[in-house]
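Apart from one protein chain that is not included, each protein chain of the complex appears where it belongs.
The block that comes next holds chain A.
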Amino acid sequence: MSKTILSVDDSKSIRDMIGFTLQPKGYDVIGAGDGLEGIAALKANKVNLVVCDLNMPNMNGLEMVRKVREDRSFDGIPIVMLTTEAQKEKMLAAKEAGAAGWLVKPFDEAKLVSVVNKMIGGAQ
């Protein structure tokens, strides 16, 4: 069974970019528009990895990481943060809260694939 990646981002173009990049590599990609939707999606699906933006309406990335890590049923699901160089502080806070890794924007497709593979060891 292929692994499922959840992309949490308020920008549809980023979600699409993640989907278009990872689907050909054998991953299933689902999307959510903010942290609240993201947690709902985590509950509804068996997700193997979350790629999560920092700045989002309703519930931002940092809050989402905290919520996810509070819930023991999500243990073991790595969260990769999408950040920019300028958000270093927030990124470290997210790491502290339990994010597993990060991708610094702008990133290319190869970088995204390599980080996802590194985290969960490939699509199979």
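Here is the rule we use: contacts are C-beta pairs under 8 Å (C-beta built on N, C-alpha and C of every residue); 3 or more make two chains touch, one makes a residue touch a chain; residues count from 1.
Operating definition for what follows: contacts and distances are computed from a predicted model.
With the options "Ion-translocating oxidoreductase complex subunit E", "Cell division protein FtsX", "3-methyl-2-oxobutanoate dehydrogenase subunit alpha" or "Chemotaxis protein CheA" in hand, the undepicted chain maps to the protein name "Chemotaxis protein CheA" (source: UniProt).
Although one chain is not drawn, the whole complex shows that of A:Ala32, A:Met56 or A:Ala100 it is A:Ala100 that touches it.
Looking at A:Leu6, A:Ala41, A:Leu62 or A:Ile79, the residue that reaches the missing chain in the full complex is A:Ile79.
Among the residues A:Arg69, A:Lys90 or A:Lys105, only A:Arg69 touches the chain that is left out of the figure.
Touching the chain that is not shown, out of A:Leu49, A:Leu62, A:Leu82 or A:Leu112: A:Leu49 (per the contact rule at the top). For chain A, the residues in touch with the chain missing from this view are 49, 69, 72, 75-79, 95-96, 98-102, 118-121.
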